[in-house]
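Of the protein chains in this complex, one is absent; all others appear in place.
The chains carry the letters A, B and C, assigned in the order they are written, with residues numbered from 1 in each.
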């Protein structure tokens, strides 16, 4: 593969990201795993080094938890279902939350929800909020 | 909880935000409160101080109303249904509106609508517009 | 109404905006006008002067058309259905398009589509792309 994407070692993106809307629907309809209600953090690491990512989960009625540690390998994307995070603790269903993400190298973060509580699924997706300032 | 998220006192985000698309659907189908048609402002305050937030609602045919005063506690997320705002006045259903948001400390704002006017719900969500300039 | 929103005369936002995804579905199901397939440009003008907005429509197979001239009054939101633009010419259905928007004062622009080609509607919405550079 030729071109600029192959020569960059510093990556493309930001190091600090946030999503204010988080909510894993409490039930599902349709075949699993595709149609199971879920939320996903999609990471893109275009750099030539692995990205060490820490995710912090914020709640409305208790202290935040984390870090959830995730490695996004060099030149890879990783679509991490939040449903499947286990350490330090799973993220509860049917509970409002938000997340703050930091990476030691620039990455791109997008957030998606598939809500299959009703017979037909509904989807949302948005590029996460990003800023150089912290 | 270790890490950078715990040491920041200044918060992460912007102080001024806006959403141009606002519309609370006038009816719903499915079980309440989960499937009631609604719009939500999702706030994330990663700082160690409470955020004092003022929301102003703009209409197409009359003067704006506000401020609606909301406190987002330190290290918390708050998902505020616009349907439930009461003072200085409720936001009418089936009416075009928009909102401008200011906070005394940096926060992140995301806007979501669940439209259950038909049997199956539809969802939209987007990080709000933000700028340092005012 | 008190507060900063009332004292600003310069507005909040950007003057140049764009949406790359435009497509008015060619048919609808459900009651009109609410459930008619449509696309909407949502404008927010928080300033104390009217915003004079020009919209240009870009196509894939012919020259762009415009300007479509729209006034967003001071301290108002305007949700303009693209379906209802008439001069210099209506925007055709079932046709890929995009739009570029300029305003003589800062505004906020968001784009929404309701697609009711099937029995249950689908929604998308996103803050438009904005830049100070032109």
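Quick notes
Everything below uses one rule, namely that contacts are C-beta pairs under 8 Å (C-beta built on N, C-alpha and C of every residue); 3 or more make two chains touch, one makes a residue touch a chain.
No experiment lies behind these values; they were computed from the predicted model shown.
Hidden from this view is one chain, which touches chain C at 16, 18-23, 54, 56, 58-61, 63-67, 96-98, 100, 102, 113, 115, 117-120, 122-124, 126-129, 131, 133-134. With the whole complex as reference, residues 1-5, 8, 12-14, 30, 34-35, 40, 42-44, 46, 75-79, 108-110, 112, 119-127, 130 of chain A touch the missing chain.
As a working rule, only the chains that are shown with their structure count from here on.
In the contact between chain A and chain B, the residue numbers used by both copies make up under half of all numbers at that interface. If you average the CA atoms of chain A and of chain C, the two centres end up 30 Å from each other.
Residue positions of chain A touching 2 or more other chains: 120, 126.
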